[in-house]
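Notes follow once the structure below has been shown.
Note that this complex is displayed minus one protein chain, with the remaining chains in position.
Right, chain A next:
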Amino acid sequence: MSTMTLERPAAQAVVAPLLVLQKLDKRFGATHALKSVDLDFMPGEIHAIVGENGAGKSTLIKTLTGVHQRSSGEILWEGRSVALASPHEAIGLGINAVHQEVVLCPHLSVAANLFLGDESTRFGLLRHRAMVRAGQKILDDIGFAIQAGATLSSLTIGQQQLVATARASTRGTRFLIFDEPTGYLTRQEAAQLFALIRRLKAEGVTIVYISHRLEEVFELADRVSILRDGALVSTSKVSETNEGALIKGMINRSVDQIHYKETIPFGPEILRTQGLSGPGFTDVSLAVRAGEVVGLYGLIGAGRSEFVQTVFGRFAKSGGSVFWNGTEITIRNEADAIRRGIALVPESRRDQGLCLNLGVGLNINLPVFDRLTRGILLHPTAERSAADKQIRDVQVKTASREAHVSSLSGGNQQKVVVGKWLNHGAKLFIFDEPTVGVDVGTKVEIYKIFARLLKDGAGIILISSYLPEVYDLSDTLHVFRRGQLVASHVGREADQESILTEAIGV
């Protein structure tokens, strides 16, 4: 942890900036990722940066952490020009980052991860117990309820994220970048994170906070800068702006387009579970009708994902029954579920949703190759046109259908994950956190896909840890807490505060 103590933020006017960017430019071949960006970061400031996916935020982070080298412009650290030619140099200065996806070693202990690259040794041998003790002290100090001796992979994704944060905030960090840190955090974990961020700020650490969740920006930040298409749109004090203005600056679209929802009359019941129990949840009864969005809200670990994965045939149920179009069925495995018309858009698109080093077309056609087959051979024209149609329909921005999915932006990757099911014609779509790490513009397009599915007579189960999203989109909202369905709301009859209270259980 930094030992620097600087003046209170009130005195910032006379403090020199810690880091200044002057006409920072970055090109990747023909792509102009950062266009002459001027920014300054004060000591002890929380500076939020917002922008759509592809606006240049990631490039900015990578330039500041030494992963990419700038094409032109100046970076001044305490007034001196620095090269930032390598991550090593950045860390040496005290620049660190916490990424959205946890980049730690899952098989090592929490303490081993905290001290990775900086291990305590005696005669060349690791001092395991000393490191666990020291690690525990760090975690206790910053108020994270995590065992330092635990294996990292035994923690939830949210807890792992906190460990990554703890790691980045030690070792003399003076400039700490958070990239979408709350994407996978529960409310409580986010609160712990915010407490740590405020504490670092009080110690004079400069925080760069990148998030799609604007209310977090208003809760935490001192100033906010907007990036659009690689250029800086504006920097303003948080107290002098509002959500509408930020969104307008980010997308140059009017706000009323953001929540896209049509009312569709409900059709017959598609799925019903009666007293369904499985790993991590008990006695869940709910129904999904055609044209209906059923939202599942709860903290991470409340049993929502386990519930839908049991419906999808991943886990065996331990009790209760599942009815599909009115008849009781047993779903043996995922393939069985898909055959019946259930599609799951999984939580982690990289790990579970996409074949990253294969073409967009192959990914999109993967569920329907059996229909593109004549005899035993694939029908080449059918294969191409099916892929092209889906690429157009969900507006995937890709160079061609053969371009690898890894070359797409995060939002476009997510469109591929969702889009591959449109051709399939499933009747029930399960979306598990479909908009995590996705920008506002892509969100709108994903919501439009929802509307299209509903219009085609499908039902949707939507899992989201982002309350405004499930709240706005759900026709029926079920609240999960510790493996049980504790409350159900039709429409928007309850307010968000009471739903949150039900989920937390205070």
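Keep this in mind: a contact is a pair of C-beta atoms (placed from the backbone, for glycine too) under 8 Å apart; a residue touches a chain by one contact, two chains touch by 3 or more; residues count from 1.
To be clear about the criterion, contacts and distances are computed from a predicted model.
*Asks:* From the names "ABC transporter permease", "Phosphoribosylformylglycinamidine synthase subunit PurQ", "YeeE/YedE family protein" or "Oxidoreductase subunit beta", which one matches the UniProt record for the unseen chain?
*Replies:* In UniProt, the chain that is not shown appears as "ABC transporter permease".
*Asks:* Of A:I46, A:L344 or A:L473, which one is in contact with the hidden chain?
*Replies:* Considering the complete complex, A:L344 is the one touching the chain left out.
*Asks:* Which listed residue (A:S86, A:S239, A:Q352 or A:S498) would be found touching the missing chain in the intact complex?
*Replies:* A:Q352
*Asks:* Out of A:A16, A:A85, A:A399 or A:V490, which touches the unshown chain?
*Replies:* If we include the chain that is not displayed, A:A399 is the one touching it.
*Asks:* For chain A, enumerate the residues touching the unshown chain of the complex.
*Replies:* Its contact residues with the unshown chain are 28-31, 33, 53-54, 57-59, 334-335, 338-339, 344, 346, 351-359, 361-363, 365-367, 369-370, 372-373, 376-378, 380, 387-388, 391-392, 395-403, 406-410, 412-413, 420, 437.
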